[in-house]
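Encoded as structure tokens, here's the structure I'll be asking about.
In this view, the complex is presented without one of its protein chains, the others remaining in place.
We call the chains A, B and C, going by the order they appear; numbering starts again at 1 in every chain.
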Amino acid sequence: MNGVHDMGGLHGFGPIRPETGEPVFHQAWEQDVFASVIALMAQGVYNLDEFRHAVERIGAAHYLDSSYYDHWLSAAELVLCEKGVIDQTELDRRIAEIKADPDAHARPPAGGEDPLAEALTQGLQAGLPAHREVAAGPRFAVGDRVVTNNLQPAGHIRLPAYVRDKPGVVVMTHGAHVLPDTHAHDGDESPAHLYTVRFDGERVWGEAGADRPAANHVDLWEPYLSPA
Amino acid sequence: MNGVHDMGGLHGFGPIRPETGEPVFHQAWEQDVFASVIALMAQGVYNLDEFRHAVERIGAAHYLDSSYYDHWLSAAELVLCEKGVIDQTELDRRIAEIKADPDAHARPPAGGEDPLAEALTQGLQAGLPAHREVAAGPRFAVGDRVVTNNLQPAGHIRLPAYVRDKPGVVVMTHGAHVLPDTHAHDGDESPAHLYTVRFDGERVWGEAGADRPAANHVDLWEPYLSPA
Amino acid sequence: MSDHHHDHGHHPHPISDVQARARALESLLRDKGLLTPGAVDTLVSAYEQDIGPLNGAKVVARAWTDPDYKQRLLADGPDAIRELGFGGLQGEHMVVVENTPEVHNVVVCTLCSCYPWPVLGLPPVWYKSAPYRSRVVREPRAVLAEFGTELDADVAIRVWDSSAEIRYLVLPERPAGTEHLSEDELAGLVTRDAMIGVQKVEAPA
Partner (left out) sequence: MSDHHHDHGHHPHPISDVQARARALESLLRDKGLLTPGAVDTLVSAYEQDIGPLNGAKVVARAWTDPDYKQRLLADGPDAIRELGFGGLQGEHMVVVENTPEVHNVVVCTLCSCYPWPVLGLPPVWYKSAPYRSRVVREPRAVLAEFGTELDADVAIRVWDSSAEIRYLVLPERPAGTEHLSEDELAGLVTRDAMIGVQKVEAPA
């Protein structure tokens, strides 16, 4: 998906503003959103690639003018309605109830046996590895010259525009990993060999615009690459 | 400037929504903005390229979530404050006065001698031609194969990203035209030969993504092009 | 004008932010001698009353009925268009591209909103919108279909992105069955959307 989430190289967003003594969460609602999103992913309601693609689809203006956890909230609303886990009518009604009574539907304190909490504790430790064993060997080896394909699907892809249709060199191989392009849409893992590809900064950004010496490194799946 | 104004090829903006019986202006304030912007350009307060670049700089989220004449208004505020024609303090004060009294500073009816109105009538007819005579001949001819340069300046440029660093063929020559890249910044016209370049749709959008048979045509200045 | 048109003399409702900003700018420019009420009226009435797609329709109808004119029009757009009295701002360098059974042309400005004002007036909102600008360069066939324009699979689509001061006007195909119509009658068939290239000109029913 060509969209504003793919923002590498854009101008005009101004200076970076680090915050001194930044808290992990700035507001309590961010905690709710973080926990909701992670808990549902851990339970397999959606996968990480589906969720990322939902973030890409919340609307370009909203993406640019809302905070990070608002992105997550908007994406969760979108994907959970699409999957029928919740429906928009009950969500709208629930929001209205809470606007009318700010104490409505407040979360009670935790207590007692909680198998979900225990499973999540273990899930954080185990993670969700993306590596998969596949029969086919890798097409490329470290040192190989490649060129990225000109892939511009409407759906999910993890080939940033700034390195699309550009030459590079393989610097790492990682075995086969779940392919986000399919995984985001039908859950099909279609594992493909993953490579870290180095791109010369001047080739990517143009001679006039590049800091130098500098190189961009991007992790790219085999279907994104052709021999140079 | 890499920015959201350069939106050729982006996904996710939804269907096109033509309006039946659309008026030239939808609201009276749009007339005020249109007339203000054109009248000041005609008087040389800023040039067209400066104004276009100001539109590009109004902020990406605002660009995407506001109407067209709000873009113009925001750009006019920006460029006129930068040039010192107005200052932000007087503008803010004036806005506050009008918010407090919606009749304040209303435009009186036209009447009497109006040399500006007469000049504008003539100016609309004459236009603002961008063609310039230059001594040097064109570097390229119709039929020449070219490749667009990888130019990504922070400033103004009229090389859309979707045809950057791509091969094409010259299909028209137009003589030399004012170069927006310099004209937008210091008023320097730096006229350069202008060409219409044809790009194969499949080369630009990828084999999988392209409608076919289709070709993209873009008007590009000589500094944007190299021999293929 | 729509019913959003506000009355400068009386405001029963509070003024919106954008209305206040527009008035503030316009009034400051008047105070500084850079704008007059007559200038505003002149510019607005030019594009509300005088300059619009009827101009372009006359150009097209003339080209359909006068082969010599068509030849001049395709060779030098601004000169031929000036013969009919049209030209000027945002049309200083017009190029006319001709639709044929084999080739369909469509015009866009992906970077802003360039449009041939002297022959089409000011562009409609959809032409300036993100959906049109983002999509027509990448999927012109799908966009044309949304406008009801289904092209045969072998028709070559040419998309013209007005990135410089060249302004493109599409010369649509003259529909079959219009041989008996006068130039004026033909002009009445030619729509703005056909001259942008998102539709074809239809014969009268």
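Points worth noting:
Going forward, a contact is a pair of C-beta atoms (placed from the backbone, for glycine too) under 8 Å apart; a residue touches a chain by one contact, two chains touch by 3 or more.
All of these numbers come straight from a predicted model, not from anything done at the bench.
With the whole complex as reference, residues 5-11, 13-19, 22-36, 38-40, 43, 45, 52, 55, 64, 67-70, 73, 76-77, 80, 85-86, 90-91, 94-95, 97-99, 102-103, 105-111, 114, 116-117, 120-121, 123-131, 158-160, 162, 172, 174, 177-178, 180, 194, 196, 198, 201, 205, 209-211, 213-221 of chain A touch the missing chain.
Note that in this section only the chains that are shown with their structure count from here on.
For the criterion of most C-beta pairs in contact, the winning chain pair is B-C.
The distance from the centre of chain A to the centre of chain B, each centre being the mean of the chain's C-alpha atoms, comes to 34 Å. Between the Cα centres of chain A and chain C there is a gap of 41 Å.
Chain B and chain C have CA centres that are 16 Å apart. Looking at chain B, residues 9-11, 13, 64, 205, 209 sit in touch with two or more other chains.
In chain C, the residues touching two or more other chains are 130, 138.
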